[in-house]
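What you see is the complex with one protein chain gone and the rest in place.
And then subunit A:
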Amino acid sequence: MTVVRLAEVARVHGEGATAVHALKGVSLEVDAGELVAVMGPSGSGKSTLLNLAGGLDRPTSGTVHIGEHDLATTRDLAALRRREVGYVFQDLNLITSLTAVENVMLPRELDGVRPRAAREEAMAVLAEIDAADLADRFPEELSGGQRQRIAIARALVGGRCLLLADEPTGALDTRTGDDILRLLRERCDSGAAVLLVTHEPRYAAWADRVVFLRDGMIADTTDASLVSAR
């Protein structure tokens, strides 16, 4: 089952002679249970790709589907994003005045779920990723790796099936970074679709498929692996 599908997507910033072609006709699908990594130097279009996949930006041409929904014709895009898509960034992930569990509850409360139910859902997700013991701590009482775990829990809460991660291992040491990738990998193995942007080969290597982006185009792709062909 394809969770996100980009077809011939192009994105141009500006017009005429000064136009910047951030993406030039990129097609990419991520299935449920699949981890796809996008690699490329700065300016290759990685973040633009991620923003388009999550409906944070609109393509100049081409289409983006999340599940059955064509984002161009979706009326309440914000609601669709909240329901279906989770984001994890390098930093600035958590709200410092809220505890870990309150951070994870937040998107569900915005969806209109009552606090008690939202807390139950949040605790269930935290337990799934072995972080239940961190629930009542504030972000500043957590290590970098623990904060990223909480951010991943928040991205997954409420049964969201698409996780977009932009350099989630940014400032972490390699061992903690590996732990984060192991966690993302496990989430994939239990059915989520993950699109990961990274410039670090060691983290990209956890993916089923690695896409190399150059100057707004896909330059190369490692074959669909045995894992994703199951």
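The criterion applied here is as follows: a residue touches a chain if its C-beta (ideal position, glycine included) is under 8 Å from a C-beta of that chain, and two chains touch if they have at least 3 such contacts; residues count from 1.
Everything that follows uses one rule, which is that contacts and distances are computed from a predicted model.
**Q** For the chain not present in this complex, what protein name does its UniProt entry give, out of "Ectoine/hydroxyectoine ABC transporter permease subunit EhuC", "Hydantoinase B/oxoprolinase family protein", "Heme exporter protein C" or "DNA-binding transcriptional regulator, PadR family"?
**A** Of the names offered in "Ectoine/hydroxyectoine ABC transporter permease subunit EhuC", "Hydantoinase B/oxoprolinase family protein", "Heme exporter protein C" or "DNA-binding transcriptional regulator, PadR family", the absent chain's UniProt record gives "DNA-binding transcriptional regulator, PadR family".
**Q** Using the touch definition from the top, which of A:Leu52, A:Ala118 or A:Ala207 touches the missing chain?
**A** A:Ala207
**Q** For review purposes, identify every residue of subunit A that touches the missing chain, sorted by number.
**A** 41, 182, 185, 200-202, 204-207, 210, 212, 219-223, 225, 227
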